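Not every chain of the complex is shown here; the ones you see sit where they belong.
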């Protein structure tokens, strides 16, 4: 498997279709460096194409999930020689931001579910990442902060676009304006995470179990569910219904449907081929 | 009143404007058969036109609210002679799915509020139905599951389109990808139901009281609220405000407004004519 400087990919057991993706700069609290953005996009694309992988579990190594964007990364996109035309600098900055955004959106472009496992801090850019994930779990001592406002900037990597759909506009506004720290428990109450675990160990184990469970389901149904649910965000109801009808005209009748029904009748676990 | 094979309509008291609609295949756990989809659409259309009916309470007979789509119904829309052109089969399947969807959407086309009362299981197609209802109540021992993923299919009768607006995208994705069972209590915490009742009896009584209360309100205001709130889903704020301004230019000045104000001044209950 490809080596990364800021990430690590692990397939913990050779038969498992669950792949683990780690933010892996523990000594920098997994701050998001320039390299990270390039590698994250590449890693998710490779996992998307890897037919062995069915589900991805995203965690941070070290004491924290992610402390947000690295100052050097921020500097690298804002720095220009003083003589440089101000409008050209702005045009370039706009493109740079879109490249960074694009790396986060790679989570959604990946057809397979990505489960975020948050322990310790999940700050700024970390929140941008987890809001793009499909399922979010955390530990009891995890803490979150939409911190950009304290850096004097408007968050621009996706939180302001994705968070309202997850926790509602009221909560999103309050969290983004205050930048206040909130706990794993509150994240659960807000709907940001689906479960809170007592420890890092139980989080890892709990997430692994859910991941394995999803990985054992029909890959057509799992990737279809992710795709159609994401697509429903920017369609009205009529369009959304028409879209899934069109989708299922191609995907409903499958070996997976046959196998799922057969297995139910035979009271056994179904097995599905890879996608 | 019209007789149905899969449904029953009851007006429990001759003076009541609350009508009860039952999923009525208790020996099949109210599984959704081909007949159901035809009859459900017809029943809601007749209730919409019935000026005696102001509010509809939707429940299941037997031990469960609904166990989802019937295998035979699923089979009937996917089965074709092997010689049949694959694209033509897909085109036909697409139209069939739209017919099934349309039956569920009949709940929204009905101008009058539909209150779902869930006891026992509410699985797969059952969730499609309740997410299209206007108010949802359940018993403590009710349980829900967005089960389609376990049948090897992507849910296509509305859950993936309506659930995110009710429980948020985060919760919707987690429930749809795992297909896990969740309790009435969790449904309440997620915002899927508005109240949890201790027993089927208290659910029935509680829902009946709320239904009677709404039925005693101005039918113009009640149907207007339902219509405008549903419409606001696919409009931006400016459009939504303009729409209700236009709506109320026609509907605000009414006998109901006059009567409501008069009754408040006279400290009596208002009475409104049918719609």
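Just so it is clear, A and B label the chains in written order, and each chain counts residues from 1 on its own.
As a convention for this text, a residue touches a chain if its C-beta (ideal position, glycine included) is under 8 Å from a C-beta of that chain, and two chains touch if they have at least 3 such contacts.
The structure presented is a predicted model; accordingly, all values stated were derived computationally and were not measured.
**Student:** Wait, 2 copies are placed, so what's the full copy count for the complex?
**Tutor:** Whole-complex copy count for this file comes out at 6.
Operating definition for what follows: only the chains that are shown with their structure count from here on.
**Student:** With chain centres taken as the means of their Cα atoms, state the distance from chain A to chain B in Å.
**Tutor:** 33
**Student:** Which residues of chain A touch chain B in the complex?
**Tutor:** Residues 113, 134-136, 162, 165-168, 191-194, 210, 213-214, 217-218, 220-222, 224-229, 232-233, 235-238, 240-242, 244-254, 256-261, 270, 272 of chain A touch chain B in their complex.
**Student:** Touching chain A in the complex: which residues of chain B?
**Tutor:** 71, 78, 89-91, 93-94, 97-98, 101, 105, 148-156, 158, 160-162, 164, 167-174, 176-179, 190, 233-234
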